[in-house]
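One protein chain is absent from this view; the other protein chains keep their places.
Per-chain numbering from 1; labels A and B assigned in written order.
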Amino acid sequence: MSDHKIGVYVCHCGSNINGVVNCAKVTEEIGKLGEVVVAKDYKYMCSDPGQEMIKNDIREKGLDRVVVAACSPRMHEPTFRRALEGAGLNGYLLEMANIREHVSWVTKDKEEATKKALSLVKGAVKRVKLHEPIEEREVPVTNTTLVLGGGISGIQAALQVAEAGHKVYLIEQKQYIGGNMAKFDKTFPTLDCAACILTPKMVDVGQSPNIELYTSSEVIKVDGYVGNFTVTVREKPRYINHDKCTGCGDCASACIMKNRIPHEFDEGLSKRSAAYIPFPQAVPLKAVIDDENCLLLTRKKCTLACVKACGAKAINFNQHETIHEFKVGSIILATGFDLFDAKRSPQYGYGKYPNVINGLQFERMTNASGPTSGHITLADGTEPKSVAVIHCVGSRDENYNKYCSRVCCMSSVKFAHLVKDHCDAEVYEFYIDMRTFGKGYEEFYNRVQEEGVHFIRGKGAEVAQKDGRLVVKAEDTLLGQYREIPVDMVILNTALEPRVDAEKVAQTLGISRSGDGFFMESHIKLDPVTTTTDGIYLAGCCQSPKDIPDSVAQGSAAAAQSLAIIATGKVKISPISASIDSEQCAGCQICIGLCTYRAIKLNEETLRAEINEAVCKGCGTCAAGCPSGAIKVSHFNDDQLLAQIEGVLA
Amino acid sequence: MNDKFEPKILGILCNWCSYAGADLAGTSRLRYPANIRIVKVMCSGRVEPTLILKAFQEGADGVLISGCHPGDCHYVDGNIKTLRRTPLVARLLTQIGIEPERFKQVWVSASEGERFGKIVEQMVEDIKKVGPYQKKMGDQLDVVMDEVAASAKEAAAAAEEKGGLNCGS
Partner (left out) sequence: MAPKLQLAIYWAAACGGCDVAILDTDEKILDIAEAADIVLWPIAMDFKYEDIYKMEPGSIDVCLFNGAIRTSEQEEIAKALRARSKFMIAFGACAAWGGIPGLANLTNREEIFNTVYQETATTINEEDIRPDTNYPGPEGELHLPRIYDRVWSLDQVVNVDYYVPGCPPTPETIWTAILAIVTGNLPPKGTTIAGIKSLCDTCEREKTEKKITQFKRPFEIIADPKKCLLEQGLICCGPVTRDGCGHRCTNNNMPCRGCYGPSEKVSDQGAKLLNAIASIMDVKDEKSAQELAATWEDPAGTVYRFSLAKSLIYDYKKGGE
């Protein structure tokens, strides 16, 4: 084999690398290795002049292999691959040594860091000699999008893709869309009526010819890859024929379970029937029969009052779940958040004292179409004279969630205003810090302060009952004083948490979650919308707690990503794949069961295994398992890995 | 044992979780010992024991394999194959005289940068206790080499004396 001409480029990354690793020394040492014809260090290798330098050397010195020692390949491998390609060299003839994330940023001792960097670069040099050119694979894109979750962020994303003229499948777990926002009455900071701004959008979703809405549905399987996903969706029966139902609600009034089942949409503050309309503005505005409480469905015995009441003859107890399969090019995840269960902080007496409620319950109370028709009332039906709002319940707390839930300060201020507005009670806000960072937020806070709300800086420590009234105990850190304030009602503003089924969803879609449990973005600053899985994007609170403006913005951003894929018409997929050398394969069939994607089949004629490279994802599991050494995964074959191991340990 | 002994550890990490986790340790500027050299594979399911043995042959004092947590593998269940191999590989290594401290297989997610650092730290500490691997092999080899040299000399002397080898028969 003829000698290679390898160029090695060591990046200083300003002082990020060079501050710890002696780049000049690494360059000098590497320059001494055989087949290394150029070794250079430079301030910013990823900059234009840095890339130009590599390109020039490829052209002028005839380099046929390149090693870049810089940041993580997860960051800039595509950049340098493009540089190679710009100079006419296949991008896979590059190897990167990660001397920033894996060396300079984690090592204090300069000498050790330099030594480690040198080993990694040696490994890269040994490996790159065995690299082979690989052609990128391009596949056409399906021009449809699946949006999972019909809260405000999902609605925004779906509408935007649909308006651009492309088909959207919107999948919602509940029987209606709108998510949490649908429960609010007013929204900070402008106090717009939530229904007034959300309902038109929900109606648009229902009417858009490009949106197929599936409620009571969930995704059970996702196959394929960017541009070509196959998503399997299970739609639960509602026992209502959607085409016939007019949404009149006669079934609900007739149902013999009427006023017996706690209503989820009202956060348990009202009771509903087993056949019911979730709420007056629901989209779709259709009745639903709840199979956990319907007597016919649970006990097989009922007077069938609903069937008799329904003039449209829309009730059908023979409905079964339906499985749908959709081919889509990309997936937008907008599954939102769950509210922290305040019972987990027993010191606040939630679930014990009826007048301790959470934020969503308060939202329902103030909603004109809610359980109390918009009146703020205590359990006994009277109006409170004083109300406490406790911030950060379950947030910024080592025991529950370390993060700040971002919206609670502002919604607490909103609650204070609403209390003042509805019943003019005294309001005490217990806060750790006031965070009013958004456009118009500080102004709103100032306005509410002027309304005479008492802001007490200190986390509410406990809620107790004394002489028939609630007492909030807290340390007022501004006054340096312990205080006990008697109130009639306590609103716990609880954390926004990852959804209970977030883990399952992450697994089904094959994406990661960050330490806080929310879905993980590719890059927290520069790529907060994409996930590490190509073609799957994030919008709204499923990525992190955020307010409506941010949720909407991210919904639009995710839609733009989907539309970008559709506009390109093609996507590049990883060209790393496995192949079987039939000269070596002995037909033992050990590999066949190892491939999750069923990419390996036995050729019945030759009795040799064969890999369908279009299906193969290149994980390399089969190559590891093949006892004959017959399977080769491109870019990760035995020789390359062994050479790298030899190099890094040298 | 030896204060100056700095073990060399090879880490083989899957691209999607563990390599990203190690990157996160970097972006979070966490310090951990510089003893580990990381090699990337697409999935921990790619790691066959041959690679591990090769590392020891090349003078590693320890090998760390890390993949996504079970259930989180980017390729669905590549790491299930990893977890099948681990107990057998561990037994094989022990049988061929490689102390259990020297081989570790863990799961590190992309968000567990801190944990990754701690794992490396712990492993370095554990291996320091059992001492260098290469040196141990080297010792054995050295002994053998000395013996060979000595016995060859003896044999040569004897052969010269008697015009043949002294073989006791």
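Here are some notes:
Note that in this section a residue touches a chain if its C-beta (ideal position, glycine included) is under 8 Å from a C-beta of that chain, and two chains touch if they have at least 3 such contacts.
All of these numbers come straight from a predicted model, not from anything done at the bench.
Considering the whole complex, the residue from A:G224, A:P486 or A:G629 that touches the absent chain is A:G629. When the omitted chain is restored, the residue from B:Y19, B:Y32, B:F56 or B:F116 that touches it is B:F56.
Of the options A:I134, A:I256, A:L295 or A:I592, the residue whose C-beta touches the omitted chain is A:I592. Residues 48-50, 52-54, 56-57, 70, 77, 80-81, 83-89, 91-92, 95-98, 140-141, 143-145, 147-148, 151-152, 154-155, 158-159, 163-168 of subunit B touch the missing chain (whole complex, contact as defined above).
By the touch rule set out above, subunit A reaches the unshown chain at residues 584-590, 592-594, 621, 624-630.
Here is the rule we use: only the chains that are shown with their structure count from here on.
Note: centroid distance subunit A to subunit B, computed from Cα atoms, is 37 Å.
By the touch rule above, subunit A contacts subunit B in their complex via residues 72-74, 98, 100-103, 105-109, 112-113, 115-116, 119-120, 123, 503, 506-507, 510, 512-515, 520, 532-533, 576, 594, 596-597, 617-621, 623-625, 633, 636, 638, 641-642, 644-646, 648-650.
Partner subunit A is touched in their complex by these residues of subunit B: 8, 10, 15-17, 19-20, 22-23, 25-27, 29-32, 34, 37-43, 45-48, 50-51, 54-55, 58-60, 71-72, 74-78, 81, 109-112, 117.
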